[in-house]
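Note that this complex is displayed minus one protein chain, with the remaining chains in position.
So, chain A:
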Amino acid sequence: MADMQTPLRRVRGLGSARGGTAHFWRVRVTSVALVPLSLFAIWLVLATFGSGYLETRAMLAHPVVAILLGLFVVITLDHMRSGMEEIIADYIHGEGLKLVLLMLNLFFVLVVGGACLFALLKIAFGG
């Protein structure tokens, strides 16, 4: 039977990594967002350096700080996940180990992200 797919349809999303350009694009989009967000995070750490417990919490509880830091954490973790996937795909050749590491990568990102966001929300909501 003749192939009814257009060349574009065959190519889209089916490169050698089976993911086409989606992965590449996601790394780029998150990296663009992370340029200002990282600068904000560096500024925040500088601004709270040496401050005590109450001062730091008061700063983290400010809605603008909490929102921007939350975005920094979420987008950083998405970017990290993509980056580590690339590293794993490049250096790990055994399919079993690769699968395990890709899972661990996702778990790591979810646990770190969950912890950061819970902490941020708890402080922001005054807990």
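Structure notes:
Everything below uses one rule, namely that contacts are C-beta pairs under 8 Å (C-beta built on N, C-alpha and C of every residue); 3 or more make two chains touch, one makes a residue touch a chain; residues count from 1.
In the analysis below, contacts and distances are computed from a predicted model.
One subunit of the complex is not drawn; among "Signal peptidase I", "ABC transporter ATP-binding protein", "Succinate dehydrogenase cytochrome b556 subunit" or "CoA transferase", its UniProt record names it "Succinate dehydrogenase cytochrome b556 subunit".
Checked against the full complex, the one of A:I42, A:I67 or A:L106 touching the unshown chain is A:I42. With the whole complex as reference, residues 28, 31-32, 34-35, 38, 42, 46-47, 49-50, 53, 56-57, 60, 73, 76-77, 80, 83-84, 87, 93-95, 112, 115-116, 118-120, 122-123, 127 of chain A touch the missing chain.
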